[in-house]
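Yeah, one chain of the complex is gone here, protein chain that is, but the others are all in their spots.
Per-chain numbering from 1; labels A and B assigned in written order.
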Amino acid sequence: MKYRLMLIKVGIKKGLASKYALIFWLFSTLISLTVQYFLWQAVLTGKPTSEFQQTISYLILMQLLTVLFPKTSYEVNDKIRSGNIALDLLKPVAIATQLLWESIGYSIVKFALIGTVDLLICLWLLNFKIALSTILMVLVTGILAYLLYFELELLLGTFSFYTYSIWGISTFKEAILLVLAGNMFPANFYPAVIKRVASFLPFQYSFGAVGMLAQKPSWALFVQVVLIQLFYIILFNVLFKILFKRSVVSTVIQGG
Amino acid sequence: MIIKTKNLAKRYRKVKAAKLFHKEYRTFYALKNVSLEIHQGDYVGLVGLNGSGKSTLIKMILGILQPDGGIIKTFDKDPLNNRQKNAAKIGVVFGQRSQLRWDLPAMDTFKLNREIYQVPERVFIKRVTKLAQMLQATEFLEQPVRTLSLGQRMKAEFIAALIHDPELLILDEPTIGLDVLTKNNITQFLQQLTDKTIIFTSHDLDEVAKVCSRILILNKGKLVLDQSIQELAELDVPASITFTSADKLSADLIKQWPNMVQLENGSYQIAKIKQANLKEVLSTITARIPVANIEVKSNKLEYLLAHLTRQEVQ
Partner (left out) sequence: MRYLKLLATYLKINLKAIAIYDLDFYFALAGMIIQNVLNIVALRFIFNIVPRIKGYSFAQLLLTYALATLAFAIFRCFFINALNISDYIHDGRLDTILIKPVNPLFQLVNERVDEDAWGDLIVALLLLIIVDMQLHNPWYITAMFIFISLFTSLIFLGLAVLGNIVALLSNGLANLVETTFDFFDMSKYPLAIYSSTLRLIMTFIFPIGWVASIPQEKIAVEHEWIWLLLIPAACVFFFILIYQLWRVFLQKYQSTGS
């Protein structure tokens, strides 16, 4: 546990060191929210204001998740390219553990700055009316979503044992998230077919599902989402372990 | 006249303390009262320790830095306002900086420079071939620059700087990190160049002396010496001799040279030998002691700097 705390600290230090990057992110987030705000205001004219409020707060939440979630695949790719992965493999702690706790530290810093601003805007839009149970649901599913996304990134990063470059894959991932995860676009506005497909795939459970709970909190949905999230987290974890082992073995053989 | 300066000065702001939201600065002079003239055909060595202001002077000559006092003229014009015009007549090699495209062969940068300096195609081919021959660089010009060794890259930098046959060639520590062989190669190359004016900066006086006919020494922003290489050679700079020997030295020899010391690695060193006595000391050593290894050194720059600053104080 002490080791994990230290990793978190490392992540926090990294975040604080790049304070200018954080300010830029905040600025960038605000511009992006402005665009979303006016776009959806225009789209939803004539509809009840509550729908607009919900949509925007949903989008802000999605934006926040996008900023907070780690870019682990790039880190893994870097390690593989530079050969530093060999050093990490020598350590007595699983590589996934190192990456996870460090990125949690980094995300904490991001949350402290960008999260605060985002949430304030969100609350203001909702006239500061929000149920405690909603906060709880969002928090729990949000953390699970973080883990799920992290596993997804790990898996992607592992692919770069084979492809070497990660650009193509990660563009593809972003493309999928764009449509299936509902992070750019509220999932409940999807056409019915896509909505169904998306509800079976894992992507929505790291973004859209959290937002849906924030919009229309219900315990039934909460339980359903958490169960599916847990299922995918475990599945991905197993997959990652198998794939990683095979990749390491095969690259070692290839590397001679 | 290629370059003329009068009482040239430059001050910089240095950060004294960095607080969270503002920084405290102090100003200091990187160059002070520098007056000099460089004529057509001069081979000038600009020497000084690190931080003495060499690069600052070069930048002002090139017109990429504005003086804070005094006058400077390059090609009889204010370099700042005529930067682009003057640039066509100047070639520059920065030892720590590259103008070559990293991911492409050096030849592509040459071609780009051909367009930038508007060199006719025929002239260009002839010039590149000749320069490459002189520098023994023909084989690697089609290789991506990132795969070149440092020495090979520097040779390519020289060619890139000479594509437009500039009147004035400025070299800012071009031999930094190169081995003796490559250095010699470049020195020979510079000696072969004709009808150019060269400014060669370095902190190694001996190296510059091989190429240049005139030496300028900067110390803490002041021009402390401006002499021809002959005058400099006539200066009586004491030398030091270091030698190793398997045998023990006899007592009378040790008495003869009271300022001889034994270094930590076991070799002996006699410092501050006057030029006039050097021959005699050397012959005594070789005659009386079975030396395994012997070396004569004169640290001219250090000596001059110490000497010249003392003179100033007086």
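Operating definition for what follows: contacts are C-beta pairs under 8 Å (C-beta built on N, C-alpha and C of every residue); 3 or more make two chains touch, one makes a residue touch a chain.
Remember, predicted model here, so these are calculated numbers, not experimental data.
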| item | value |
| --- | --- |
| Omitted chain's touching partners, listed by label | A, B |
| Touch criterion as defined above, residue of A:S32, A:Q98, A:T134 or A:S199 at the omitted chain | A:S32 |
| Selected residue (touches chain absent from view) among B:K4, B:K73, B:K111 or B:H307 | B:K111 |
| Of B:Y29, B:F75, B:F94 or B:Y303, the residue in touch with the unshown chain | B:F94 |
| Contact set of chain B toward the excluded chain (per top definition) | 12-13, 56, 59, 62-66, 68, 80, 83-85, 87-88, 90, 92, 94, 96-99, 101, 103-104, 108, 111-112, 115-118, 144 |
| For chain A, residues in touch with the removed chain | 20-21, 23-24, 27-28, 31-32, 34-35, 38-39, 41-45, 165, 167-168, 171-172, 174-175, 178-179, 184-185, 189-191 |
